[in-house]
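All protein chains of the complex are present and in place, except for one that has been dropped.
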Amino acid sequence: MCDNKPQGPLPYGPSITLEEARRVMDAAEAEARANGWPMVIAIVDTAGLLVMFHRMDNAQTGSVDIGPAKARTAALYKRPSKAFEDAIANGGIGLRMLSMTHVMPLEGGLPIERNGAIIGGIGVSGMSSAQDAQVARAGLAAL
Amino acid sequence: MCDNKPQGPLPYGPSITLEEARRVMDAAEAEARANGWPMVIAIVDTAGLLVMFHRMDNAQTGSVDIGPAKARTAALYKRPSKAFEDAIANGGIGLRMLSMTHVMPLEGGLPIERNGAIIGGIGVSGMSSAQDAQVARAGLAAL
Amino acid sequence: MCDNKPQGPLPYGPSITLEEARRVMDAAEAEARANGWPMVIAIVDTAGLLVMFHRMDNAQTGSVDIGPAKARTAALYKRPSKAFEDAIANGGIGLRMLSMTHVMPLEGGLPIERNGAIIGGIGVSGMSSAQDAQVARAGLAAL
Partner (left out) sequence: MCDNKPQGPLPYGPSITLEEARRVMDAAEAEARANGWPMVIAIVDTAGLLVMFHRMDNAQTGSVDIGPAKARTAALYKRPSKAFEDAIANGGIGLRMLSMTHVMPLEGGLPIERNGAIIGGIGVSGMSSAQDAQVARAGLAAL
């Protein structure tokens, strides 16, 4: 009865708007602030290009690049950046992921969806990968 | 009595905070929106690294790079990006500016000051250079 | 009576589809072939990323990069690449264009429009700039 699952990856929709990005950003930032976590939060379009970027005070400088890179990974490959982290953690053939372009294989990057289409990605960096992902999920919950 | 004025360019102060950047961004974005101009607005710290970035819907894609580059120019060289534009416009020795690293010689990038110290830069891109600069100045007026 | 001209640049629409690109490519390629011109023809989306690329036999190798770069320029800056060529030819302040990122200031790159929105760009390289542009225009006429 339920075998009409979508085949293949989701399509892309029109890229996230600034107003949608603002809602995602506000929610993600609130989650980070509630936990006292200094984060970089980045939102990109379906081409992986920045739409919105906020760096909280005292976030580690390295996150300025890593945050957008996680968002780009999710948007360009239509999957959470954790998928690549897991492949690498499993070793063997998964290690080939280390050579892929525009892949940042760290948890904390998620595709953003609207009506069954991918409209961009969010990437968070600054604390542990699991905490980064918690903030990203809080952002997505606002859409 | 008062002749001990500082010589040379302003010193750097502690980098702009996210809350300060938010005030600058809100004012710049309001100016752009009031004019119906689709803009990219970027704010960087004293190292030229992003603190905040907003891309308005339908801003030309090229501005995704140009906006931050103008902000970086202002922060890294402690002067408006227009100073480089002017040097190039004057020709001759000024053309050497075309080879400088991290110089985007287009009007629309301004240093951000607090108490006589430079704390970052703002860069705006999307319309004519003069309109870009108008939005950047509106942002600075909020601090 | 006719003063309600569009203000500012055209918006972006959903990016060109493969079938639309095929029509543009076929027409451009036919024009090049009719003239015996070995060309590189590239079509990109609104982010400047390749959708379609054909290199005719014996096209100069340098055009492999220049063709897509012209297309990207048109899509990213919502104007013909010739606009940048002209600015530079005029000298003075126009020379600042030499420093812009993702700008290939050679005639032969044109935005692609659908229903009053920009949906990508076409770039042609291989012969003189004027001949390159003639092939690009022939491609656009097919849409």
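A, B and C label the chains in the order they appear, each numbered from 1.
Here is the rule we use: a residue touches a chain if its C-beta (ideal position, glycine included) is under 8 Å from a C-beta of that chain, and two chains touch if they have at least 3 such contacts.
Computed from a predicted model, the values in this text were never measured in an experiment.
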Item to complete: Using the whole complex, pick out the displayed chains that touch the missing one.
Response: A, C
Practice prompt. Could you tell me which of A:25, A:76 or A:112 touches the chain that is not displayed?
Written response: A:76
Worksheet, complete the sentence: The listed residue (C:10, C:30, C:56 or C:142) that touches the chain absent from the view is C:56
Discussion item. Counting contacts across the full complex, list the positions on chain C that touch the omitted chain.
Written reply: 17-18, 49-57, 61, 64
Discussion item. Tell me which stretches of chain A touch the chain missing from the display.
Written reply: 7-9, 11-12, 46-48, 73, 75-78, 91-93, 95-96, 98-103
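Here is the rule we go by: only the chains that are shown with their structure count from here on.
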Discussion item. Among all chains, whose Cα centre is located farthest from the one for chain A?
Written reply: C
Practice prompt. Since chain B and chain C are copies that touch, just let me know if over half of their interface numbering is common to both, same, or not, different.
Written response: different
Worksheet item: Hey, what angle do you get rotating chain A onto chain C on C-alpha, to the nearest 5 degrees?
Response: 180
Discussion item. Roughly how far is chain A from chain B, centre to centre by C-alpha average, rounded to an integer in Å?
Written reply: 28
Discussion item. Need the CA-centroid distance for the pair chain B / chain C, whole Å please.
Written reply: 30
Discussion item. If a residue has to touch 2 or more other chains to count, which residues of chain C qualify?
Written reply: 46-47
